[in-house]
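Only one protein chain is missing; all other protein chains are in place.
Naming follows writing order (A and B), and every chain is counted from residue 1.
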């Protein structure tokens, strides 16, 4: 049975041809979101052995399991990096040697896993020490979305430093979708970092964060929205936080020259557009509290009135 | 082996009977969340050919692939719309002709895909131009959750306009779960729209948005919370944004008569309950900055004190 589409002939034949820019046809293969997601899950198993698998790990099997996993990750990652390099070769990489470069980058990346693990151990320490609701470090690893999210960011950051196109961002967006935290692979993040709850927190590409920084859900470390747009690429547009800074829920800090001095605390819902010195306490004006009288309460459909 | 449940006999026999309203038993079949999710994924492949599939698309196959996909979507969508119409027939549609109406609505809907694509092209242009972190339009389509979310909203809006019950909302809630953005199918959204990061952003049913509007994560375009509740159905309860408005993270704008004039900027965490004229800059009071002295810092367990 042939169907008669109202406009389908036009749709498939001429529409896709006429309307470019949002098709990806006859182009080079892009890295696959699904494959990159699978690689990222395997990397989490390598970072936190015994936590993300269904089966209990025994130390007698750990070496063999790790090698199997490393082999699998290396092969898939190399293939995806090759696609990414062919799609958008960084300066100095010809398309011809994309595969050889990808091979070398994948090995270098896997070689960085131990140092990534060392950083993550400080993050888990910070999460456990900072949250009285956590009963054990195991609970932190098993139940806190932050652990997955910072694990992925620290991995993606390694690929970002090596100028691998697209893949780092696909990795952090996978974590964003699962955790609500949008941590850009470009952000430089120190030791003992913790984001509690985390939904809605955004950390921009050129953010720099010191050690022992704690923040909550809904915090934005973002850029000013300037008409310049694409002209700002590569410039520092996001804030710098020094050591031991605490930021409460929903605070937004903007701008590449904005520095929050060490040991400062930023209150909830603050909109900060300039630097503050060390040991600052930055809070909103106190809210107005008005007690409604009977008449106000009796007014038609009033439970909200400003 | 028969198990003895403490209260299970009561549970299955009398409990479900006694406690109505949250059972759906012996009723009409509701549209399936899972099937609607599958249809929505296929529609995204139609909107952005070559981006959401695992395999690279060649132009030689595009026509055949598109027709196969259109056939598959049409059949499933028609079945789900039939269920939705039988469940809650709009005025003028008798239950008897639900299937014929669903057939016609599905075809009309698919006929609107080209114009949806034209709108989406302007959104991707806005995202690319507005974000220096974006290296290419392909990166925008592959990695930005906004693209998926606005794609689904614009599709669901077409079904909403045709008064298809339930399905539009199931579609946008599927996107909400994946992206953290809750864009109601009823909202009227102009060209060149962009929500950066987007987690926590909410756009209510009767919102109207002009062209070239940009906003960030955590923005709420919502209704006043009035005791009236269900009595307000169908009334305009959500704000209107004119062209070229920018809204920073976490701002909340309430009310159906609230109009934000063209070229206005709303700062982060602002709570706006009334209209503002064109070219307005609306910001919170500057936050208080207090530098803590040694004594304050030395106080017991103080790193937060107001």
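Rule of thumb we're sticking to: contacts are C-beta pairs under 8 Å (C-beta built on N, C-alpha and C of every residue); 3 or more make two chains touch, one makes a residue touch a chain.
Bear in mind that the values here come from a model prediction, so they are computed numbers and not experimental data.
Only one residue in the set A:225, A:240 or A:264 touches the chain that does not appear here, and it is A:225.
Summary of contacts with the chain left out: across B:88, B:104 or B:211, the touching residue is B:88. For the chain missing from the display, the contacting residue among B:115, B:136 or B:177 is B:177, taking the whole complex into account. Touching residues on subunit A toward the chain that is not drawn are 47-51, 54, 56-59, 62-63, 66-67, 70-71, 74, 107-108, 110-111, 113-114, 117-118, 120-121, 124-125, 128-139, 141-145, 178-180, 197, 199-200, 214, 216-218, 224-228, 246, 248-250, 265, 267-269, 273, 283-285, 287-292, 297, 303-306.
Touching residues on subunit B toward the chain that is not drawn are 3, 5-8, 10-13, 15-16, 19, 21-27, 29-34, 87-88, 165-166, 169-170, 173, 176-177, 180-182, 184, 186, 199-200, 202, 204-205, 218, 220, 222-223, 225, 228-235, 237, 246, 250-252, 254, 263, 265, 267, 269-272, 276-277, 279-285, 301-304, 306.
Here, only the chains that are shown with their structure count from here on.
Annotation: 22 Å between the Cα-based centres of subunit A and subunit B.
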